[in-house]
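Down below is the structure, laid out as structure tokens.
One protein chain omitted, others in place.
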Amino acid sequence: MLQDLCVADLSSGIKINGFPCKDTASVTQSDFFSQGLANPGLTNNTFGSLVTGANVMTIPGLNTLGVSLSRIDYAPGGLNPPHTHPRATEIVFVLEGTLDVGFLTTANRLISQSLKKGDVFAFPKGLVHFQKNNGNVPASVIAAFNSQLPGTQSLGATLFGSTPPVPDNVLAQAFQTSSGTVKHIKSKFQPKK
Amino acid sequence: MLQDLCVADLSSGIKINGFPCKDTASVTQSDFFSQGLANPGLTNNTFGSLVTGANVMTIPGLNTLGVSLSRIDYAPGGLNPPHTHPRATEIVFVLEGTLDVGFLTTANRLISQSLKKGDVFAFPKGLVHFQKNNGNVPASVIAAFNSQLPGTQSLGATLFGSTPPVPDNVLAQAFQTSSGTVKHIKSKFQPKK
Amino acid sequence: MLQDLCVADLSSGIKINGFPCKDTASVTQSDFFSQGLANPGLTNNTFGSLVTGANVMTIPGLNTLGVSLSRIDYAPGGLNPPHTHPRATEIVFVLEGTLDVGFLTTANRLISQSLKKGDVFAFPKGLVHFQKNNGNVPASVIAAFNSQLPGTQSLGATLFGSTPPVPDNVLAQAFQTSSGTVKHIKSKFQPKK
Amino acid sequence: MLQDLCVADLSSGIKINGFPCKDTASVTQSDFFSQGLANPGLTNNTFGSLVTGANVMTIPGLNTLGVSLSRIDYAPGGLNPPHTHPRATEIVFVLEGTLDVGFLTTANRLISQSLKKGDVFAFPKGLVHFQKNNGNVPASVIAAFNSQLPGTQSLGATLFGSTPPVPDNVLAQAFQTSSGTVKHIKSKFQPKK
Amino acid sequence: MLQDLCVADLSSGIKINGFPCKDTASVTQSDFFSQGLANPGLTNNTFGSLVTGANVMTIPGLNTLGVSLSRIDYAPGGLNPPHTHPRATEIVFVLEGTLDVGFLTTANRLISQSLKKGDVFAFPKGLVHFQKNNGNVPASVIAAFNSQLPGTQSLGATLFGSTPPVPDNVLAQAFQTSSGTVKHIKSKFQPKK
Partner (left out) sequence: MLQDLCVADLSSGIKINGFPCKDTASVTQSDFFSQGLANPGLTNNTFGSLVTGANVMTIPGLNTLGVSLSRIDYAPGGLNPPHTHPRATEIVFVLEGTLDVGFLTTANRLISQSLKKGDVFAFPKGLVHFQKNNGNVPASVIAAFNSQLPGTQSLGATLFGSTPPVPDNVLAQAFQTSSGTVKHIKSKFQPKK
């Protein structure tokens, strides 16, 4: 951060690490503002959960500032499946409902906790983590990240649903399972046509 | 961050940048967990607002992870007075009520916005900012910071209520006012005995 | 810093964090050189002090290098009023005269010192600080910063002289004073037409 | 990095981010030296591969210096299964044999390449990647990391072999498979007694 | 690093710290791949050694990723003469042959070591270091750096072979030798016409 503000010029044709800055004269309060997290996201999908971001793509003023938010909504039974954020720690505040959450250390230790409304929990940078709504009512959290665009690598989708696909023999060996099981799982993660 | 986890040993007698780490064997899920933001803070004080932190002092697992939260509650008419965080950008999500918020650039431009429940607004690192509840009902926000302990320098209190005091002639000249006005303001910021 | 040199191309239409680089072939010694601090600045202004920068705006070779200087001149009685640098620590060397200086911690403790010619004092990153010439002769310092463009947020001017203005009721409540006092102070900080 | 050298005192009882430094007088050339990568590692294990580190744990002089190496050996058919390094980019040089390698972007795109002796390939920071020896002879690489201790999160082992275990229903939902399949995979990753 | 990938667009006319990014759609596996280190470099030159880089200039995918490799080949008697890398630590793995290597601390202490095939040695960031093949057969190493483009300042060439030249009287005084000796050494480092 080499000046006060560098509001992202999202329409610039120049691609750099982060984004070029808008001209200062065209910066307004709306560059720092979003209404996108106000309402629950739709959770009628495979995992019963939806992540809605309030990061540099929707709040261009966050460019170079190193922070962003997301809202995550969970249907009853919904899961935000195991994933990593390659460049951010995450800390969540529960808006409503209950969640069972956890992260895994590189020593393969699970650190897990049951959360209820108002609770806070942190997921250290780069480690695999998940949140599961085992309750009977919807749940939601506000998640904060120390990155303007934390990125998400969802492990099931990236391993079994990539384009082009990870070879079956790699996955079968990696998960010590059969090629048939791999094909079956892959069929669930086929990219939508 | 040179290893997965460095959970703060808050009771260590060794003082360093951040905190020494607890022994890995004694790390538990409670090191990443807080219930401290679940309930509204008491706002029956001078400014009608209260900041409650969920940072490394209460969530020792945040040590070296570069993120923290606060909950801020505002009575009707309450103000979180102009202040800076010397080492963090802040981004808020409105839990309830309405707020008029703003920050000031180093070009002395005020960037302000009215917020209602569910809105998000960002305050860039190091810049003076404030939030005012001009509504008739309480308001509250979750604030996220890209620092494990953002620190707060509240300008009225630090200039007019420091120990030892900033000399009257400095403040009178700085605010282009009389020594009497300075003494009057200082009387309101006397540190509590 | 990803290469030896990235001399700022100050005339580029491309705005990024910092500046784009000039073509290496057009870099000269003058890109690392300034005569701008050689002479005392004019101090016949409101505060009796003037800050003259030798930063990336005048020494384009400083781009990405993380350091800059300023010269500050103080008339007798002159004040460099309370301000912050959002992204730099400052360390001063007194060229001539005497100064009473101080900074405020986030615990509202004033750390102050009287300085004379040849003395050195440091103001930690992001904290409010000031320098006052209580002597009968001019004073001056060389100030060094660990930023190519430290930025300055002068608290009186930013709170009472911003465009648009900070609302009177925010300032009156923040400084625990009357709306009349706020209006009076604001009248002194009106941006020059 | 705040001084020339901070050779890790691996036997210190003080735990910090990284390691405390040895007394300068006791630093020797052996603090910067390792013979541990000279010979092939044993690959007669589940995955037919072995990673041998030359990081701060074996080369204490690397403390605060931000770099380390590993040697990875692969039996014919051996796999270094999909994993992440939470705080490092990896770049490999093939010492012998052939490898099919790949990494996955957060857009679930597989970037893969066949490598032979002398080839170099990079795996960006934090992204899931793997290397598979589809050849008939052993293969080996030298891997370099921009971290003194990159850490490894092996996805099969961490998801299906953690202590305590990730709940079956989380994994079944995450991989869109049956609880039976999850139990079967878990049985292959049982921590050794 | 503010996104997953920022593959260098080496042909862009825009010069910044590092490189602008290619459009994501045009990124391929070859952006992360190099065959340039597979074969020994030619060592029939003044110093009997050659450094071949595999950095952002040849592997554009390394842009913003903070790591690179080099291969260094040494004829019998060859020397990689004393030099610094202004922005990287180096760690070498010996591919073949033997080398006597060393670095110098700012306390002017030489830390040296004899290396043979398979050995690893680290040279801390910014410090002067060298490698000498005192053996009868060629030697080679793979060197890793925590920079996408570490840069090299070779001390003999930079002091005695620069354009324009460092004045003779500076060099004579610096090395406590005669102007004649300086002129003689300079004659060996004349830039090739």
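Every chain is named by a letter (A, B, C, D and E) in the order it is written, and numbering of its residues begins at 1.
Following the convention adopted for this analysis, a residue touches a chain if its C-beta (ideal position, glycine included) is under 8 Å from a C-beta of that chain, and two chains touch if they have at least 3 such contacts.
Fair warning: this is a prediction, and the values are worked out from it, not measured in the lab.
Asker: Using the contact definition given at the top, list the shown chains touched by the missing chain.
Answerer: It touches the following shown chains in the full complex: B, C, D, E.
Asker: So one chain is hidden, and I want to know which residue out of C:Phe145, C:Phe160, C:Phe175 or C:Phe189 touches that hidden chain in the complete assembly.
Answerer: Among C:Phe145, C:Phe160, C:Phe175 or C:Phe189, only C:Phe145 touches the chain that is not shown.
Asker: From the list E:Leu42, E:Leu110 or E:Val137, pick the residue that touches the absent chain.
Answerer: E:Leu110
Asker: In the full complex, which bits of chain B touch the chain not displayed? Write them out.
Answerer: The list for chain B reads 14-18, 56, 86-87, 147-149, 151.
Asker: By the contact criterion defined above, which parts of chain C meet the unshown chain? Give residue numbers in ascending order.
Answerer: Touch set of chain C with respect to the missing chain: 1, 4-5, 24, 27-30, 32-39, 54, 59, 61-62, 65-69, 88-91, 93, 95, 103, 105-107, 111-113, 115, 117-125, 127, 142, 144-146.
Asker: Go through chain E and note every residue touching the omitted chain.
Answerer: Touch with the absent chain occurs at residues 46-47, 79, 81-82, 84-87, 100, 102, 104, 106, 108-110, 112, 124-128, 130, 132, 151-167, 169-170, 173-177, 181, 184-185, 188-189, 191.
By our rule, only the chains that are shown with their structure count from here on.
Asker: Once the contact rule is applied, which chains count as partners of both chain D and chain E?
Answerer: A
Asker: Considering only mean CA positions as chain centres, point out the chain farthest from chain D.
Answerer: C
Asker: Indicate the whole-number Å distance between the mean C-alpha point of chain A and the mean C-alpha point of chain E.
Answerer: That pair's centroid distance is 40 Å.
Asker: Going through chain D residue by residue, note those that touch at least 2 other chains and give them in order.
Answerer: Within chain D, residues 86-87, 106, 112, 124-125, 127, 151 contact more than one other chain.
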